[in-house]
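Take this structure first; my questions come after.
Taken from a larger complex, these chains appear in their original positions, while the remainder are omitted.
For reference, chains read A, B, C and D in written order, and residue numbers begin at 1 within each chain.
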Amino acid sequence: MLSVYLSGEIHTDWRDEIAQGADGMGIVFNAPVTDHGASDDCGVNILGAEDDKYWHDHKGAMVNAIRTRKGIEEADVVVVRFGDKYKQWNAAFDAGYAAALGKSLIILQPAEHDHALKEVNAAALAVARTPDQVVAILRYVVEGTLPG
Amino acid sequence: MLSVYLSGEIHTDWRDEIAQGADGMGIVFNAPVTDHGASDDCGVNILGAEDDKYWHDHKGAMVNAIRTRKGIEEADVVVVRFGDKYKQWNAAFDAGYAAALGKSLIILQPAEHDHALKEVNAAALAVARTPDQVVAILRYVVEGTLPG
Amino acid sequence: MLSVYLSGEIHTDWRDEIAQGADGMGIVFNAPVTDHGASDDCGVNILGAEDDKYWHDHKGAMVNAIRTRKGIEEADVVVVRFGDKYKQWNAAFDAGYAAALGKSLIILQPAEHDHALKEVNAAALAVARTPDQVVAILRYVVEGTLPG
Amino acid sequence: MLSVYLSGEIHTDWRDEIAQGADGMGIVFNAPVTDHGASDDCGVNILGAEDDKYWHDHKGAMVNAIRTRKGIEEADVVVVRFGDKYKQWNAAFDAGYAAALGKSLIILQPAEHDHALKEVNAAALAVARTPDQVVAILRYVVEGTLPG
């Protein structure tokens, strides 16, 4: 059984595309909480409000880390998606974290980011452009077969 | 003896400021190659040209990784600087790599990045705004004394 | 599946509160033996009496360590509860042990202990005041949803 | 060369007694910052004030952790001293942290704490009552000779 963690961009449905494409392969997928508001506010929502925005963010980031760490540490493969917008430093952080743990890393990114992501890509075993390519890799890893 | 790796932004002289401020503390500093051109071209310069820009970048990023990995793995403290410009995904990648290895992490960043860096900061033991603050932390860690 | 170890104070029913609150989430909970008398006497009860109280305690503490170590090492999340009374050094010891193993640590403590626990809290991903808050964190980690 | 970390109680001169007693043995001693005020305020002093006492403490505890972690991780032997007063949860936390890393642990404590420290003691290779006993152990470990 393959365990795959899907890190990074949370504004498109790429996780669903991969999960649907990989349906029936017996893969277990994990991911961060993709509800942006919940992810930002989980710390203060549960543990109490903070006056200072910095600590508001900090409490949330630490609660999210419980889920993220478990997801990465249990994964055989970590897919990190970089989108078109935002800083996405948490995605690059997850990639570094996964690389240091020796996880098999797949980067999913548009070609325009190639130069900026070259250090991240250098730690990866595959750089994909589309969710379908990620599905094809997972199928090959699990079933040993190639598309068409 | 404390070993400190200075990762991230390479367009200002923050590394020199820290090294000078920490002069006499017996700290060993390491860093990536900060000559931007050399860093981009080291792979093809040494190992031969590539027609494809992707592999040009890839060869360079892999050669740089030899130096980066050694620097981070030998460090007690990893300082990661985020500047005002560029994607800086390699900085965030280094932070994640260092965090997974259990290194003490200091993030040096302007306050405007606080929200975007909240996951990175949550893995750090200190978030500093100026090189002087980093120096003060290192002095406290090594000598046990505070400014003023 | 999330594995959670509930360490620390054994004189109130906080473990039951958490377990009941988390019912249906598929979490496996482990804990030390909470029968105070059994915990103190397990060594001599099984392996033979000791004249010296020190070795009486020692034999028991070592037998308990078999259970404690397994519980912490298998856990994804270690919750450590500090109560109002007693030295509770075993709770702080468990927190340090879990931190060194890289476990996600949640400290459950009354605010009056904040200063005395600051080093312990600094190693934690959350500091909660009530069992309900711990349940809410676990729910968020497992299900990605927030209260209310 | 033996590296020894001296953790715990900071209100008596036990560290000096051990260092003087071990003079000439070639042992390197490390310790936390023992200036209580500096230890409490280092975070806000260097990185800026906090309105909330909790975050004041938190920033300081994290900066101290840089020094503490390095000290424990580099040590062959970790001596943890429990005194007569205060909660001393940081001492017990250090003991647990050191135990999980497989360090040789020596607990230095008055007999009145034997029962409360039984789980901590069970992870130790020696439980001493006086700094002189710690010196004698270090001499035996380094030089192979016994007192008198």
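As a working rule, contacts are C-beta pairs under 8 Å (C-beta built on N, C-alpha and C of every residue); 3 or more make two chains touch, one makes a residue touch a chain.
Treat the numbers as computed from the prediction; the structure is a model and nothing was measured.
Once every copy is counted, not just the 4 shown, what does the total come to?
8
Everything that follows uses one rule, which is that only the chains that are shown with their structure count from here on.
Which chain has its C-alpha centre farthest away from the C-alpha centre of subunit B?
C
List the centre-to-centre spacing of subunit A and subunit B in whole Å, with centres computed as mean CA coordinates.
Measuring from centre to centre gives 23 Å for this pair.
Once you find the CA centre of subunit B and the CA centre of subunit C, what distance in Å lies between them?
Subunit B and subunit C have C-alpha centres separated by 37 Å.
Cα centroid separation between subunit A and subunit C, in whole Å?
Chain centres of subunit A and subunit C, defined by C-alpha means, are spaced 31 Å apart.
Which subunit A residues reach two or more other chains?
As it turns out, subunit A has residues touching two or more other chains at 62, 65.
Across the complex, what residues on subunit B touch subunit D?
Listed in rising order, the residues of subunit B that touch subunit D are 2, 76-77, 104, 106, 125-129, 133, 136-137, 140-141, 144-147.
Once bound in the complex, which stretches of subunit A touch subunit B?
Interface residues on subunit A, with respect to subunit B: 53-54, 57-58, 60-62, 64-65, 68, 82, 86-101, 113-123.
So in the complex, which bits of subunit D are touching subunit A?
50-52, 55
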